[in-house]
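Note that this complex is displayed minus one protein chain, with the remaining chains in position.
Letters A, B and C name the chains as they come in the text, with residue numbers starting at 1 for each one.
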Amino acid sequence: MPGMSMVQALNSAIDVMLGRDPDVVIFGEDVGYYGGVFRVTEGLQKKHGDHRVFDAPIAEGGMLGTAVGMGAYGLRPIVEIQFADYIYPATDQLISAAARLRYRSGGEFWAPITVRAPCGGGIFGGQTHSQSVEAIFTHVCGLKTVIPSNPYDAKGLLISAIEDDDPVVFFEPKRLYNGPFDGHPDRPSVPWTQHPQSEVPDGYYTVPLGQAAVARPGDAVTVLAYGTMVHVALAAAEEAEIDAEIIDLRTLLPLDIDTVVDSVKKTGRCVIAHEATRTCGYGAELAALVQEHCFYHLEAPIVRVTGWDTPYPHIFEWEYFPGPQRVADGMRRAIEG
Amino acid sequence: MPGMSMVQALNSAIDVMLGRDPDVVIFGEDVGYYGGVFRVTEGLQKKHGDHRVFDAPIAEGGMLGTAVGMGAYGLRPIVEIQFADYIYPATDQLISAAARLRYRSGGEFWAPITVRAPCGGGIFGGQTHSQSVEAIFTHVCGLKTVIPSNPYDAKGLLISAIEDDDPVVFFEPKRLYNGPFDGHPDRPSVPWTQHPQSEVPDGYYTVPLGQAAVARPGDAVTVLAYGTMVHVALAAAEEAEIDAEIIDLRTLLPLDIDTVVDSVKKTGRCVIAHEATRTCGYGAELAALVQEHCFYHLEAPIVRVTGWDTPYPHIFEWEYFPGPQRVADGMRRAIEG
Amino acid sequence: MPRFAAGAVERPDIAVPAQQTHPLAYQLIRVLDDEGAAVGAWDPKLSPETLRRGLRAMMLTRAYDDRMFRQQRQGKISFYMKCTGEEAIGVGQAFALAPDDMLFATYRQQGLLIARDWPILDMMCECYSNSHDRLKGRQLPVLYSARAASFFSLAGNLGIQYPQAVGWAMASAIKGDHRIAASWIGEGSTAEPDFHHALTFASVYRAPVILNVVNNQWAISSHQEIAGGEAATFAARAIGFGLASLRVDGNDFLAVYGATQWAAERARANHGATLIEMFTYRAAPHSTSDDPTRYRPENEGRNWPYGDPIERLSRHLIRLGEWSPERHKQLEAELVDYVREVGREAESYGTMQTGPHFSVRTMFEDVFKEMPWHLRRQRQELGV
Partner (left out) sequence: MPRFAAGAVERPDIAVPAQQTHPLAYQLIRVLDDEGAAVGAWDPKLSPETLRRGLRAMMLTRAYDDRMFRQQRQGKISFYMKCTGEEAIGVGQAFALAPDDMLFATYRQQGLLIARDWPILDMMCECYSNSHDRLKGRQLPVLYSARAASFFSLAGNLGIQYPQAVGWAMASAIKGDHRIAASWIGEGSTAEPDFHHALTFASVYRAPVILNVVNNQWAISSHQEIAGGEAATFAARAIGFGLASLRVDGNDFLAVYGATQWAAERARANHGATLIEMFTYRAAPHSTSDDPTRYRPENEGRNWPYGDPIERLSRHLIRLGEWSPERHKQLEAELVDYVREVGREAESYGTMQTGPHFSVRTMFEDVFKEMPWHLRRQRQELGV
């Protein structure tokens, strides 16, 4: 059980699955020989061969299109989109084909595809290397959407995604690749090895899709978060000394509604935090659901702390990013009503 | 002031703008010689020439891509996407280019494009001729989204959209093209001519973007709706004898928040109705906003009455469609709490 | 007037470098001449028995289309699309492929299914969305799916099947499988990105796939020039990707068969993909929603120089002494009866308007393999 970074944990998940299941293949831009621009597939082509791990032409739509065909054949393709910001050319194949296939064919064909893409900001990547686009996909019936927050979950969830017979969009917060990030860019960065969730088994295990985790139990307010924002929320709770219950959703669709509802019923207050732009973001759905299920328990309006409704600006990264200060303010607002 | 159908009103808007502004052009599949599969551009090529009104190759992404270039040149292109279901291949150009252009260029370039697309079900079109995809675009900063519910608004809003210097996605509920539709498919269809909102001036006028209309004043419950669902909600209120205040949002982004908030503060109850799939639909954002702004006025959970989270099934169109019965049930739930 | 004579195009070896096929992108492979004789190197030399089976499948396709088109006019189905004039493509290509080669078609290759002896009863039930519709009433009429016939689920979205076929073929190659894939796209739809993706990936990965462009001259109201068909042939699109290219008289059963056989052998022997332009004519309206008199010259269809595929094959068989006008008439009548009879059975399982349909409960199934909580609750909300 060595300490693994999130990159290593993802690499291990793919390695394990390539080893266990001869139908698993992975491809994408720079994924093969080079091992991916974030090194997630490093060493895998050498180990498993270039029929299983290969480079793709720069055509995200072509990758999804061929992946649907591979899935229909019986393979379990994993597609790496180099940045979530570049997933748009693939939306038609993802939405019109992969997500609808089982339904429209009466269950005859399906698309057991996993689409991996680094998401989120925090690396000065500007507006085309920082986006969080999950809400486009959570709106699409037939897709599952997953965003892990730590190495252990990343590996276990990715294995579940690969084994899943439905198409899964798997977003990886790139700011967490090499260490947990609490939203303080000015502080020295911490590697995963010092974090308990970097204890990752070498072999096969799963973290089931559709189950949230309580990242921090508490009574004062419920914070619904995922990906990087889990760490930011933890920092916010600590720094503001608020006894928040922080829920790491892990899977956005299907959502673990029970964990969410139980917590909000207990605290009576709710903050939703995500990096994506606010309007029609996934937080809107969470707010709608929470008020539907917990209306009579809510003591104050649900607060959304999110990225602004602007592109991710290069130089104002940290003014854009919903850091611990803003999350703490949100908690206070939710508590004070 | 003859009675115009929605198709005629849209045709008139485009005709007026082609006449007033030499920079307006319109193109799309079957748009030129034939006049469009729904006849919205009928006669316009003959009248304004094939340099202004023309057929496009079957490439929604290519249409948007060239439209962005035309916009940068100084034209005001209108692009017709034959069905909203086929807008996905255009998402990259729409999101990554059109919506971001003004921002990323520091205001040097912009994309004064109007993208028109028939949306919604009710014509037995199956899952690829029935979709309501507005929530994908309302999530994108830099895009405006409009959905009219009647001929008068359709013309006035379309002229505003064409004149707008930002990209506007303009969805036309195809079930309303030739008559208002109250959600009762079994009743004989009514033409627009019998409806007051078919009184449409021949010439130029605008309905401003960003302003909702109160389709029916009332005190018992607020219903937020747009497009076809406005008529369904009106029928539901009448049939269930509920004194609902029905708001026709008309523009989804930017939303007329004041009209929404004023109404909900008055009634204390809110139903949101749309045809699109529920999860992360535009109704989620409305619910989130309403509880943010009206929490202390709300007397019961906000209710969403929407399409189900499935593809639009061919034969179960009317079981899928959120008809007057379901809207009335929603109102009752919102009233009873 | 035919611009290209039958038998004039040479037939390269299946192992030839793709570049050597490129001149063929500007010619037209034809086997049946104006007299109904089979001439030249592309004649697949089929037995009279096979030819008669091909003829029958084409005629059945047409009879099936005719009835279903009328069923729409009678309000029994919501929509229909015929392939009249294009029957040689679906039927001829299915005959030339192995029965387990995987087909990624458009809505205009119903002939593929019929040639594979897929029951028209099953197809009709899909069109009626009735209680025997295996697609549970979910799809528009004509958007079939038939895994048991190695026929991939049809999409309403133009073009998206094209790279899927390439992906299937890549998978077959990865697995060392002998099966190949074939796909079809309308000439209008070649403008979609999927066309580009399919050609790129087929070239880069040398996928064992046949990519067909059915150039029936029209895309609803748009002439093929709006897809760039005047500036170059659609077969020529292969050149820039180093793929083999053939251009074929799509109304000539023997040419269709011969070219497909060549491309299939080439793919199976691992020499790569072939792009085939099937040059044909959409004799029918685009669909039941369409009125072609609004946009195309009245006599265009009648004056179409390459004739009707059924008449042409029939004439060939007659010339061979293996068929007669009388037998043709008789078969035609038999097939009309047969389709009517099957149609009655299909209707007995329900029509769109009258039902019975699948249970409404099934509306919530198959969105995912297992139904998540939110769909279960929505089903409860609907009370089914």
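Methods note: a contact is a pair of C-beta atoms (placed from the backbone, for glycine too) under 8 Å apart; a residue touches a chain by one contact, two chains touch by 3 or more.
None of the values given here were measured: they were computed from a predicted structure.
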Seminar exercise, completed: Where B:Met70, B:Leu249, B:Ala273 or B:Ala334 are the choices, the one touching the absent chain is B:Met70
Seminar exercise, completed: Of the candidates A:Arg175, A:Arg278 or A:His293, the residue in contact with the absent chain is A:Arg278
Seminar exercise, completed: Given B:Gln93, B:Thr267 or B:Gln291, the residue that touches the chain left out of view is B:Gln93
Problem set entry | Candidates A:Val7, A:Val40 or A:Ala56 - the one touching the absent chain | A:Ala56
Seminar exercise, completed: Contact residues on chain B toward the hidden chain run 25, 51-52, 57, 59, 61-62, 65-75, 77, 89, 92-93, 96-97, 100-110, 141-142, 144, 164-166, 210, 253-255, 257
Problem set entry | Where the missing chain touches chain A, by residue | 29-30, 33-34, 37, 55-59, 61-62, 85-86, 88-89, 124-129, 278-279, 308-311, 313-316, 319-320
Problem set entry | For chain C, residues in touch with the removed chain | 18, 191, 193, 195-197, 200, 203-204, 225-228, 230-232, 236-243
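Assume only the chains that are shown with their structure count from here on.
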Exercise. If you average all the Cα positions, which chain's own average lands nearest?
Worked result: B
Exercise. Measuring centre to centre, with centres taken as mean CA positions, what chain is farthest from chain A?
Worked result: C
Seminar exercise, completed: Whole-angstrom distance, CA centroid of chain A to CA centroid of chain B, is 32
Seminar exercise, completed: Whole-Å distance, C-alpha centre of chain B to that of chain C, is 36
Problem set entry | Shared-contact residues (touching 2 or more other chains) in chain C | 136, 138-139, 143, 155, 157, 193, 367, 374
Exercise. Residues of chain B touching 2+ other chains?
Worked result: 61, 85, 88-89, 127-128, 279, 309-311
